[in-house]
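Attaching a single structure in structure tokens format; questions to follow.
Omission of a single protein chain aside, the complex is shown with its protein chains in their original locations.
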Amino acid sequence: MQKKPRTKRNKQKPGLAPGTIVYTGQKSSQSLFIEVFNYSSHHITEKELTNIDDAFTYKSESTEEVTWININGLNHTDSIEKMGKHYGIHPLILEDIANISQRPKIDEFENYLAISMKMLSYDDKLGLNSEQISFILGHNYVLSFQEAEGDVFEGLRERLRHGKGRIKSLGSDYLLYALIDSVVDHYYLVIEAIGEKIEDLEDELFNGTAKNQVTNQIQDLKREILRIRRAVFPLRDIINRIEKSEHKLINPKTLPFFQDVYDHTIQVNENTEIYREMVWGLMDMYMTSISNKMNEVMKVLTIMSSIFIPLTFIAGIYGMNFDNMPELHHKNGYPILLVVMVIMFIFMLFYFKRKKWL
Amino acid sequence: MQKKPRTKRNKQKPGLAPGTIVYTGQKSSQSLFIEVFNYSSHHITEKELTNIDDAFTYKSESTEEVTWININGLNHTDSIEKMGKHYGIHPLILEDIANISQRPKIDEFENYLAISMKMLSYDDKLGLNSEQISFILGHNYVLSFQEAEGDVFEGLRERLRHGKGRIKSLGSDYLLYALIDSVVDHYYLVIEAIGEKIEDLEDELFNGTAKNQVTNQIQDLKREILRIRRAVFPLRDIINRIEKSEHKLINPKTLPFFQDVYDHTIQVNENTEIYREMVWGLMDMYMTSISNKMNEVMKVLTIMSSIFIPLTFIAGIYGMNFDNMPELHHKNGYPILLVVMVIMFIFMLFYFKRKKWL
Amino acid sequence: MQKKPRTKRNKQKPGLAPGTIVYTGQKSSQSLFIEVFNYSSHHITEKELTNIDDAFTYKSESTEEVTWININGLNHTDSIEKMGKHYGIHPLILEDIANISQRPKIDEFENYLAISMKMLSYDDKLGLNSEQISFILGHNYVLSFQEAEGDVFEGLRERLRHGKGRIKSLGSDYLLYALIDSVVDHYYLVIEAIGEKIEDLEDELFNGTAKNQVTNQIQDLKREILRIRRAVFPLRDIINRIEKSEHKLINPKTLPFFQDVYDHTIQVNENTEIYREMVWGLMDMYMTSISNKMNEVMKVLTIMSSIFIPLTFIAGIYGMNFDNMPELHHKNGYPILLVVMVIMFIFMLFYFKRKKWL
Amino acid sequence: MQKKPRTKRNKQKPGLAPGTIVYTGQKSSQSLFIEVFNYSSHHITEKELTNIDDAFTYKSESTEEVTWININGLNHTDSIEKMGKHYGIHPLILEDIANISQRPKIDEFENYLAISMKMLSYDDKLGLNSEQISFILGHNYVLSFQEAEGDVFEGLRERLRHGKGRIKSLGSDYLLYALIDSVVDHYYLVIEAIGEKIEDLEDELFNGTAKNQVTNQIQDLKREILRIRRAVFPLRDIINRIEKSEHKLINPKTLPFFQDVYDHTIQVNENTEIYREMVWGLMDMYMTSISNKMNEVMKVLTIMSSIFIPLTFIAGIYGMNFDNMPELHHKNGYPILLVVMVIMFIFMLFYFKRKKWL
Partner (left out) sequence: MQKKPRTKRNKQKPGLAPGTIVYTGQKSSQSLFIEVFNYSSHHITEKELTNIDDAFTYKSESTEEVTWININGLNHTDSIEKMGKHYGIHPLILEDIANISQRPKIDEFENYLAISMKMLSYDDKLGLNSEQISFILGHNYVLSFQEAEGDVFEGLRERLRHGKGRIKSLGSDYLLYALIDSVVDHYYLVIEAIGEKIEDLEDELFNGTAKNQVTNQIQDLKREILRIRRAVFPLRDIINRIEKSEHKLINPKTLPFFQDVYDHTIQVNENTEIYREMVWGLMDMYMTSISNKMNEVMKVLTIMSSIFIPLTFIAGIYGMNFDNMPELHHKNGYPILLVVMVIMFIFMLFYFKRKKWL
């Protein structure tokens, strides 16, 4: 019996001053890794940095070029703080970037938008994995902060490198959209994995091959679905606020794209709700499957007892030592009794057959 | 034991650029089939095309004629793209038309309205079938996109052909209404089929003829009801937005008709909720039916044991080999004991009769 | 085992043109019966007609007299259509009047208000009965359309005939209020009947006199409560809209009366919700009553087995045929053993007594 | 087994004209009893009347004095009608005052406010008792109508008599507040009684001392909580409307007091919801306690059977009458067998001990 590791919980550190940047996750050995994409419609430069100071040069005022700076390693809080100062980001936002238990949210400032959300992935053995990703959308740049390397943006990088799609001729707001869209697209994969797990469990319960640990699996599924819901539900409001904010950083031409990702978020939400209802039904299924098994056990006991207890009684009768038992001395007493017993046996079988217990 | 095929899930292709038209369904061998109805109050032309280019001629500016172009075969994404370009439709809308897992929705543009919804049908063996249908309402045309041939518009076609109803003298907005109305009317049939399945199950559970697979049937029903809800629920907002939008393409005279279909949507929603509650009750019914059966089994066991175990004990007493057991040597010891046993037997029967276990 | 007839479902006829008047009920042999009350503060005329044309004369423009035309027999769709044309009613409204599965609703037009609602009644054997009633409120008339004869307006007719109450000196809006009020007043009777049925079931479950069919009764109760809810819930919005509409046909002096019936509707709704929760609790009660019974059965089995199986074993010991069993040859062996057995028996009884199983 | 009387239900009298004052309660033998408090900041007069006409003199126009007329005995509908006419109260309000099944509500008129609410009390034997109380707030008077004598205003009377608190120097609106506050304060006692009953039941279920009637007690608790909720829930809106109405009869200085009673109402509501959830959990607790008991019963049966059935079989072996059974003739056959049996017995005990069934 193997049990998944306990839900990671955020270690809050009550008593610290607000705005203190503390990494609350567990990947504290992650080394800092910074990826920079600098592009306009006719060129693209891609660099990998390990020192935060090298990333400062990309905050230019030219509207031609868009820069995406992707910072991996939230444990390097000093670097995040430096970055924040250079780009003029509010200390509370920096605190939230490093606090991986942050609820998805958006903060609007005059010169930038700060968005935190969750990248979800699903592993059959480890279950649901949730990593925090934060975006800062500025005039011609997008900063993204991840806990560790490994993300869902590979397709986007390819499109940037090979100039596919309209992405390179559009501004930083479209880049933000493309990043959010990549994250939301992966939610479908997670939801699908959950859905398949539910159908597997249903099949197991139906075939009677479910093991005792099924209750734990169901409880884990519930927990995972509730965590997904917690990650996805606030996204609706976040994207809605981007659409409605009329922020100067959001080009009206990008709005239909945000509307599209908004529709996806609603759809993921709905699917989560559906799976939630299905999972609650699983426990009932398990309960009935247990009861059905017990019924089967009881039937075997009842049939065996009902057949042999009366027969044993009859044998007991003729095992008594009364002086005067004429049947005992009848020549065919024994064979006649055996025949009677066989008839009783057949009758009982027939009776249980008719009751559909056999 | 036959199991329905697994819920089809949409294969999202994360990493593709937004606006890329990908058919996400399974009917990839469907050949392109285009149906054109061109009519005004005094004439009607009906054509069947297999080449998308032939459909381009129908986008005229004359307000006299209304054209309905019904395109079957979402797998022909090139044709959809061409069509989209000719009619000036936003790429994201075209993407949604081909993505059959799209949530029902409406998008308003200056020159057209784009609506996606689900055509539902119910087959006793295959269960709920859901096909996506998308409408584009333009100035004097309606485009409809279906995954495959076979739909719910036969009655509407007849009314167009034979000039019944007011439809031919009214504009494209009335045609859109008539199409949506046909889809919603079929929801009633689906809901009715679900309702009958629920009552069948209730009867089976009540009569005790339900098989083990009843839990799966109930879980399937839940799933189907949740899918219907997902198809029907967004329709309320969609039709409400048509009514409230004051879009230039919607003639105020058509509004009472949309109000009518709006009322139908609410009614379908309500019925879905009722059946949802009924289905959740089914599991409880099944649970009690199992427990009732177990009770019956236990009663048989208890009655048999309670009657014969004491009798066997008494027989055992007189099977003992003590030298000094005066009863054994009494002349009528054996018949007296038999009488005592019969009395005990009758007494027990009487006892269980009074307890209403027999 | 008698089962109530299946829920009647509306046969939708997909494919018909909107505005086609089709009677969807089952009382197709009902003959047309028209009742006319024509009154002012100082006189009243009451007539019974069988021909729809005779009812046309009552649409006068004089503000002095109020006319109530009560039409029974929705199967006479021709007459409804004629009536509709004479009084200038929208075809969709006429369609809804004849469609008995119509959800309660209100439609406001410039010259009239159209309201559809449900008359509920409860019969102990047939269960909940729901009949559709539609009202058309015009300048000085109210039309009412019922499926069949027999309604809840007898008290109102008496008040009209004998001039009791303020009704005769007030306009058609007050008549509409009085009609709706009569319908809502009868909802209380239905709710009360449901409530009594629930308490009956609770008593049966408590006394253990409930039969197996209790699950069906509970499921039927759920269904009935959900149907009542469906009939009552939309009424709140309908009456609220009458109050808020400031329609020229509604005299401000009548508003407190509509407010009163609005309060009643809310109260009926609340009671329905309460009974809904109670009914869901019934299934749990039944479940525990089954389990309690099984407990009782098991106790009997356990007590009988635990007492006699050890005793039988002891008897078996002394039924063995070993050559060398000194107890068998002891003079008082047999009576001593009997005493031991009686002691064991009493001990077991005492044990089960202490466990409170006896 | 004693059962509480059935829920009293309101006998609606369909067919009566609106505004007809009908007492719908059961205390029809209550004699009319009128209590009058007439006070200003420097004096107070207290009188008890039995004739309604004597109460008419207190409707003065002087703003100095405040009069509280407390009428007990809703069965005296004539007196209520007279009172209503004298103080110019709408007939529908008078009808609601006498209709004890009236939902709590507020009606605003130009010269007075009419409020109906429920006085709740809890008796350990009779359960929840709910009495209707209605208030009419006029310029310098408050009328209160109760079904019968006995109320929750004793503390308020004391404060009036002995001039404690600021009450005597403030107007009729403060008196209304003080009355409502007294009613709401008593809700806490009721809620507390319910809470204690729930904890008692939890303890009983935990200790296994719960009787069979526990399901009925739980169902009764549910019903009571739902009734409390029905009494308390509308109060929020009522008090909110008093606060928001800016009615000329409500002095802005009294508003903080109404805000305070509003907070109390919300708190009572929340507590009711908490107890509702707790009560729903009770049924589950009961269910598991039944199952636990059954488990215990089954264990006793299984242990007894598993120990003695094999031993009995062995005794049966040596009770057989084969000619050639050498063990029977062995000198120590019998004692050896007894030893073997004791060893088997000990082994089984050990086995069940390890399984933790003993």
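Should a chain be cited, it is by its letter among A, B, C and D, assigned in written order, with residues numbered from 1 in that chain.
Simple rule for what comes next: a contact is a pair of C-beta atoms (placed from the backbone, for glycine too) under 8 Å apart; a residue touches a chain by one contact, two chains touch by 3 or more.
Source: prediction; values computed, not measured.
> Touching the absent chain in the whole complex: find that residue among D:21, D:228 or D:301.
In the complete complex, the chain left out is touched by residue D:301.
> For the chain left off this view, which of A:27, A:82, A:230 or A:355 is in contact with it?
Once the missing chain is taken into account, the touching residue is A:230.
> Considering the complete complex, identify which of A:33, A:56 or A:318 is in touch with the unshown chain.
Reading the full complex, the residue touching the unseen chain is A:318.
> Taking the full complex into account, find the residue in D:38, D:116, D:182 or D:219 that is in contact with the omitted chain.
D:182
> Since one chain isn't shown, list which residues of subunit D touch it in the complete complex.
152, 154-156, 158-159, 164-167, 177-178, 181-182, 185-186, 188-189, 192, 195, 199, 202-203, 205-206, 256-257, 259-260, 263, 266-267, 270, 274, 277-278, 281, 284-285, 287-289, 291-292, 294-295, 298-299, 301-302, 305-306, 309-310, 312-313, 316-317, 319-325, 357
> Counting contacts across the full complex, list the positions on subunit A that touch the omitted chain.
3, 6-7, 9-10, 12, 14-20, 90, 92, 96, 101-103, 105, 107, 212-213, 215-216, 218-219, 222-223, 226-227, 230, 283, 286-287, 290-291, 293-294, 297-298, 300-301, 304-305, 308-309, 311-312, 315-316, 318-321, 325, 327-329, 331-334, 337
Criterion: only the chains that are shown with their structure count from here on.
> Imagine subunit B is absent, with all remaining chains left in place, and give the connected groups that result.
Connectivity check, subunit B excluded: A | C, D.
> According to the touch definition, list the chains common to the neighbour sets of subunit A and subunit C.
Both-contact set = B.
> If you take the mean of the Cα atoms for each chain, which one ends up farthest from subunit B?
Here the answer is chain D, farthest from subunit B.
> Under the over-half criterion for shared residue numbers, do copies subunit B and subunit C use the same patch or different patches to meet?
Mostly different residues.
> Expressed in ° and rounded to a multiple of 5, what is the rotation angle of the C-alpha superposition of subunit A on subunit D?
145
> If you average the CA atoms of subunit B and of subunit D, how many Å lie between those two points?
It comes to 43 Å between the two C-alpha centres.
> Of all residues in subunit D, which are in touch with two or more distinct other chains?
319 - these are the residues of subunit D that touch more than one other chain.
> Determine the shape of the graph in which chains are vertices and touching pairs are edges (line, ring, star, complete, other).
Drawn as a graph, the chains make an open path, so a line.
> Write out all the pairs of touching chains, ordered by chain label.
The list of touching pairs comes to A-B, B-C, C-D.
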